[in-house]
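Here the complex is missing a single protein chain, while all its other protein chains stay put.
Then we have subunit A:
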Amino acid sequence: MDLYRSGSSSSCAGKAPDQIDGLLAGAGYRVRSSELRNVAQRLERLETVMVNAPSEISHLADEVVLHNPSDLASWVDSLLSELNQPVPVPDLSDLTYAESLDPTVNTGAWMEHHTAEQHREIPQVLTAVEEDSCIQLVHVLMTCAGSVQRGEFSLARALIDEMQGLLTRVNNRCGIGKVAGYFIDALSRRLFSPQGSGLIGSAYENEILYHHFYEASPYLKFAHFTANQAILEAFDGHDCVHVIDFNLMQGLQWPALIQALALRSGGPPLLRLTGIGPPSSDGRDSLREIGLRLAELAHSVNVQFAFRGVAASRLEDVKPWMLQVGPKEAVAINFIMQLHRLLVSAPTRGSPIEAVLGWIRNLNPKVMIVVEQEANHNQPEFLDRFTEALHYYSTTFDSLETCSTQPDKALAEIYIQREICNIVCCEGLARVERHEPLAKWRSRLRGAGFKPLHLGSNAFKQASMLLTLFSAEGYCVEEDGGCLTLGWHSRPLIAASAWQAIPEPNPPLGLVDPYNNVV
């Protein structure tokens, strides 16, 4: 214990790192100030071993010869390597045991100073202590999620406290520390305020966060540009076109489409856009404002344009008559990160997704774009969802680290935090972020009467070019059976696909099929 105190006090003195520590020199040990940290860690490990398994090291008392007592660091290293002591296995019993030893009194202060120094000097390098804490953190997170699933809430709450303590030892500004922080926050919301349904913001807040997420990372741009490319190709040769966007937000997708239609050979078509969004609460008509802006842009580039806004708080409330699709129009349906919201099913409401896909199919659109998160967050068991979300959002946060513009990055992280909270905290109707992987969407859409359209090489080239504009090297575009996925370091995070309705042999009464045959 003396060593801890002398170590921490001398590192507090702010000596030059290469100087020999004076206090230890007085005891006969030559240790450089820069190595004090390492020596203390190793001694801590040695102490753990000595306390846990005294029988294993009894031979040390006889056989170990300290050849050079002045070189303390390498002597401890050699001891540890002889013992073949692995990194201490994170285990609950270890935690309680370590606490009972009460080294936290000294090591706590030492660690706080250590992490403060770490922040100043080399934020990305993890010391052995931090790595251990990170591993422990993940382990305790999984244990806590498991106890939540089993309904052992008092244990879960105790584990939350545990994790808050562990969080102080890790760098919570980057890496696993940051992600773990968000997940711990979500779990504690679930445990301590069950009546709340995660983080809900106003529609206005959501729009701001969405916009900053759009700027901070290429995911939404990839979604928009790929969708526009498919829509453009589907509209080739048609003079009246109608786009139905199930989540208008600020309409950032549509300027590029309007411009591309303005420049297409043969001249622009008459473009109708129907934008669906949540009703605005504070008296503004945000849908109409966006429509006016898009109309102004279309007017500047001489594209005939008409806009219609449909306000609906749930997607299944949208009915085909609200869209007023004309008989000779070519229709494109656009679902950017929206279709999974229809997977909420309650016994009283039937299957919203089947209902919506049914009437969309009757519209016989030229193309239906589906862009979804490539993750399996809709599994029935909570622990499975939690594990999957932890991996998925760790990758997402990793990719966001490359963004350097603030406040884009901070607000983009809050945007993702809301998704995390919804997946972890909410159940039933409130849990809307029901992401499913591409394979599941394929079988679901095929079952609903749609066939896949291949996104062509133009879309792939455009996506690749878009990625080279982002300075981060980790993004990758891949083609997966006619669909495009964008991922970070070979983990796909978002998948874009295009679909077309398989013509029914007997269309329902009252509709006109695209060949103008009244049925």
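Going forward, a residue touches a chain if its C-beta (ideal position, glycine included) is under 8 Å from a C-beta of that chain, and two chains touch if they have at least 3 such contacts; residues count from 1.
Criterion: contacts and distances are computed from a predicted model.
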| item | value |
| --- | --- |
| Chain not present in the shown complex, as UniProt names it (candidates "non-specific serine/threonine protein kinase", "F-box protein like", "Ribosome biogenesis protein BMS1 homolog" or "Prolactin") | "F-box protein like" |
| Sole contact to the chain not displayed, among A:R42, A:R169, A:R189 or A:H212 | A:H212 |
| Given A:N38, A:Q149, A:N206 or A:Q250, the one touching the chain that is not displayed | A:Q250 |
| Absent-chain contact - pick from A:A223, A:I258, A:I276 or A:L453 | A:I258 |
| Contact partner of the left-out chain, one of A:Y29, A:F183, A:F225 or A:F246 | A:F225 |
| Given A:F153, A:W359, A:F382 or A:F470, the one touching the chain that is not displayed | A:F470 |
| Touch list for subunit A against the chain that is not drawn | 204, 207-208, 211-212, 214-215, 221, 225, 228, 250-252, 255-256, 258-260, 262-263, 265, 267, 286, 289, 292-294, 296-297, 300-302, 403-405, 408, 458, 461-462, 465-466, 468-471, 473 |
